[in-house]
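A single protein chain has been omitted; all remaining protein chains appear in their positions.
Order of writing sets the labels: A, B and C. Residues in every chain begin at 1.
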Amino acid sequence: MKPTLSSIEKQLLDFAKARDWDQYHSPKNIAMALSVEAAELVEIFQWKTEAQSASLNEQELRAARHEIADVFLYLLTISRVLGIDILGAAQEKLELNAQKYPVESK
Amino acid sequence: MKPTLSSIEKQLLDFAKARDWDQYHSPKNIAMALSVEAAELVEIFQWKTEAQSASLNEQELRAARHEIADVFLYLLTISRVLGIDILGAAQEKLELNAQKYPVESK
Amino acid sequence: MKPTLSSIEKQLLDFAKARDWDQYHSPKNIAMALSVEAAELVEIFQWKTEAQSASLNEQELRAARHEIADVFLYLLTISRVLGIDILGAAQEKLELNAQKYPVESK
Partner (left out) sequence: MKPTLSSIEKQLLDFAKARDWDQYHSPKNIAMALSVEAAELVEIFQWKTEAQSASLNEQELRAARHEIADVFLYLLTISRVLGIDILGAAQEKLELNAQKYPVESK
């Protein structure tokens, strides 16, 4: 069965509950943890040229996959504890961006 | 119509194409941009106590909502350019985490 | 009179004392603030090529100068509250790096 956003969110919540981890999950702490994972993603690319960053080897790609997952899981967690609907927030931001950066007419 | 992960991904791709922005979207650059947005999320909380971070006022909550959306949009973009299935990556990471942090028996 | 590391440290301490700011200066908070300033430095460069990043215009250079100062002031503050001698720490790290990355013989 393929995972969905809902199934991931459900598992994440169960995971935190089973371990009683929400006591550590203040928005402040999760935001910090998220930024640390974002930095671990950056670390993969930091000494590469832009071209090299687009042709990772298998091991680097696996590392990137893990760091992306880590950022994503914290992003879902902070959204949950703040009561934010992440898809609604993304939709709203896409619309703001479309106004802010109109397509140039040719 | 409620947004879905697929509808967000589709709009993001169309957005980048219409503006010819993929030329800037090396994984290196997107990772940097993502980490900058993560820091903007951290900034909301940095001088708050953990308790305060859990009771944001309306304006702070809106700011958090925007920063979460920004991180999310870059996360979907870097996943796309690296060819990573973000839900599959999250599912895999959840399973690794479950092994790494077993629930303590009482 | 040219500033020295000691004169900067002295002013920083006086500044925090006069405003009673050390109540906010837990190492956790200062580390967060430092990472936010580091991200503001990154932001200047994020969409530039490496070559472009080396030839900033006057306004960008001034921005970089301010962000570098901000990171530095937080670095001196966290060193102070943790009781760390920053020059000693740097000297030690240089020696470790020299062992870790020996100069290749030709």
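Following the convention adopted for this analysis, contacts are C-beta pairs under 8 Å (C-beta built on N, C-alpha and C of every residue); 3 or more make two chains touch, one makes a residue touch a chain.
Keep in mind it's a predicted model, so treat the numbers as computed, not measured.
Interface with the hidden chain, as seen from chain B, comprises residues 32, 35, 49-50. Residues 24, 29, 32-33, 35-36, 38-40, 42-43, 45-47 are the ones on chain A that touch the missing chain. Think of the hidden chain as still there; on chain C it touches residues 2-5, 7-8, 11-12, 15, 18-19, 26-29, 31-32, 34-35, 38-39, 41-42, 44-46, 48-51, 53-54, 56, 61, 64-66, 68-73, 75, 78-79, 81-82, 84, 86-94, 97-98, 101, 103-104.
Heads up, the rule we're going with is that only the chains that are shown with their structure count from here on.
Each chain gets a centre from the mean of its Cα atoms; for chain B and chain C, those two points are 27 Å apart. The distance from the centre of chain A to the centre of chain B, each centre being the mean of the chain's C-alpha atoms, comes to 3 Å. Among the residues of chain C, those touching two or more other chains are numbered 32, 35.
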